[in-house]
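Missing here is one protein chain; the remaining ones are kept as they sit in the complex.
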Amino acid sequence: MTELATSPDMGRGPEKQLPRFDPGITEPIWKIRWKMNMRSLAQNWEIFKESRVGMSGLIIIIAFGAFGLLWPIMINFVWDPLIYHPVVGFDPMLMHPSPPVAGHLLGTDPIGRDILAQLMFSTGREFLLGMLSAVISVVVGTFIGAMAAYYGGFTDTIFMRVADIVMLFPFVPLLVVIGSMIRLSIFPFAIILGFLEAFGGITVILKAQALQVKVRPYIDAARVAGGSDLHIIRAHIIPNVLPLSFLYMMFNVTAAIVSEATLSFFGILNIDMSWGMMIHTAETAGYLFDFGKFWWLWAPSGFFITLFCAAFYMVGRGLDEVVNPRLRKR
Amino acid sequence: MDALLSVEDFTMHYRTKAGWVQAVDGVSFALKRGQALGLVGESGCGKTSVAMSIMRLLPYNAEIKHGRITLGGRDVYAMASEEFRQVRWKEISMIFQAAMNALNPVYTVGSQIVEAIVEHEPETTEEQARRRVAELFDLVGIPADRADHYPHEYSGGMKQRAVIAMALACNPSLIIADEPTTALDVIVQDKILREMEEIRRRINMSMIYISHDISVIAEVSDIVGVMYAGKLMEIGEADDVFKRPRHPYTYGLMHAYPSILGAKRDLATIPGEPPNLMAPPAGCRFNPRCDRATDECRAVEPKLIKAGPEHRIACHNPVWTPSSGGERVGAAR
Partner (left out) sequence: MIPGHARAGGPSGALRPAPRFGREQLKARVITMRRYMLGRVGQLVLTLLIYMTMVYFLMQAMPGDISQVYLANPRIPQAARLELKKQLGLDRPPFFQYLSYIKNFFTGNLGVSFSHYPRPVWDILVERLPRTIVLFVTANCLSFYVGFVLGRIIAWQRGATVDRMATVVGITFWTAFYPLLSLILIWLFAFTLNRLPLNQFIEPALWIKAPFTSNTVFGYMVLGASVIALAVFLIFWVFRRGLRRTRRSAAMAWAMTAGVIGLAIWIAHATGTLIYIWDIIRHMILPVCTLTLINFAGTMLLMRDSMLETVQEDYVMAARAKGLPDNVVRDRYAARNALLPTVTSLVLSLASSMSGGLVTETMFSWPGIGQVLFRAAIGNDYPLATGALVFTGVFLLVAHFVADVLYAFLDPRISYTGQPAAEG
């Protein structure tokens, strides 16, 4: 894809190699490499900081993180678990669903559970789900992409054909069918999602990137200097593909969260509480036909899903500017 | 004859995050109808920036500090954009430095030329325009039936010729050729240059050749301007500049060559590096590399002064000044 074609390596590759040929340097290589990485990280961070969209996304994510971390504190020290438990809590003092009142800042759901507690409890799990599936997809995808680009030939063909098929899979219908047969819980779901993403489009994109790196002269230099295949892939190709991988990781988090929310919304997953689940509860109890009146049943969770996804997407766009100089603000 | 193009004390800087890039600073020259001006200078000295300023195609971060460019008596930057749009290609066209990429990959080469003709000569029908394309292709040496091919089906040299044909399409009175031949091998380069020169003389067109290859400039220009670090250092008739250079920078360049028509070589033969245009040296921008530099050079910026009827230089201690009676450095033999 052309928009990814510009090189993201920011000239790190050749520099990184210098220590191997310079006997005057006494520092261990890992230390130099670490310093180099830190320096390029700092440079990239400078560019990222310029992107307003990216920074807004990052701030939102941090806010979500803080919100999620509040949960163990609240449930252990502030809230009474009997009332505020996100799944089995119940407040006997109120008619349910109750609109926001003093003890329940965002009201309660049709079976008497506190909405705020549910939101807070779910935040951590959304992070877990999103990050787990994104990390799996990117780690696997990067490795496959690098392998396919480096070895080419048969390895390449196999992975690319598989990617064609996987890209063809309509994920949600597929997951609906799988999910309705084996009720997936959060971990298997994240893992399945991660692998589906990994073998699909991301491999193709990262491979294209790795191909560009592969033809650089310093790869040949490294090979001549006796670097093993694995070493070259690990030390030269992957670091150069990494910014792009990171970018796709952000987009994959969004994809994972949306998939989870959608399937939860249809009640297909075996997850006791999540943002999608909250809307599901309201919907199945029939409260969604009067939108305006029972807004607290759907608005907070719907807003959270959208905002959370948007935040990762925005960080992705910010990273896009790091990876792709032509998009940068001027 | 009156001046077709005149650039007066033109100063244009680029805004960047790190500061202002002083890419064009106080450049002045005039070009008469039918004359060819050659602009030489090291890479990054602002040649393309001058060309783009004339074409009024500056990027978003360019800022004109002062100065004026007039074309046929009209101020380029005072014209309404719609008015200047009509001027482009009709009166002033350009051969881009990256001719390879100057063609839109999704349309046939012929149609891109036809498009320009039809745009500027509404009375010309498409048929007539196509016939003109065929003639132009003949002229630059591409088989006419290749007009309906896409750019990716052309070789680099063909693209270059096609771009030249495109620049000629509307019979402009001035063509700016920014490194028109650098992408080509030497033999083709010579051939194309000669052809362009012939066409130019035949239709009495003006031309600005931009290059960092002195031999190219020497071959085709009537007037030669030497740029260094955003400034015009010396400008004059080709004979004067090449045979009797007055500016130490030009002198250095010439000195580096046994003969200007000999081996083709790039300019970077003077020891030292061109300055960072974000913080050029005070006084004369050439002073850190100049062996004639004095304290005055490090403090006072030299203005372009007359050194002959058509010869101007910007230097405090020009090479061989007859009135000073000082040492005659063997430049002008």
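Letters A and B name the chains as they come in the text, with residue numbers starting at 1 for each one.
Going forward, a residue touches a chain if its C-beta (ideal position, glycine included) is under 8 Å from a C-beta of that chain, and two chains touch if they have at least 3 such contacts.
These numbers come from a predicted model, not from an experiment.
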Where the missing chain makes contact, among the chains that are shown: A, B
Option from B:Leu168, B:Ile192 or B:Ile270 whose C-beta touches the chain left out: B:Leu168
Which of A:Met55, A:Leu94, A:Val139 or A:Val172 contacts the chain that the document leaves out: A:Val172
Options B:Leu5, B:Leu37 or B:Val114, residue touching the unrepresented chain: B:Val114
Residue among A:Gly112, A:Gly141, A:Pro239 or A:Gly302 touching the omitted chain: A:Gly302
Contacts of chain A with the absent chain, listed as residue ranges: 1-3, 53, 160-161, 164-165, 167-174, 176-182, 201, 204, 207-208, 211, 254-255, 258, 261-262, 265-266, 268, 276, 279, 283, 288-289, 291-292, 298, 302, 305-306, 309-310, 313-314, 317, 320, 326-327, 329-330
Where the unshown chain meets chain B, residue by residue: 55, 57, 85-91, 93-94, 96, 98, 101-108, 110-111, 114-116, 118-120, 126-128, 130-132, 134-136, 138-139, 144-145, 147-150, 152-153, 166, 168-169, 171, 173, 199, 202-204
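By definition in this document, only the chains that are shown with their structure count from here on.
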Where chain A and chain B are represented by their mean Cα positions, the distance between them in whole Å: 51
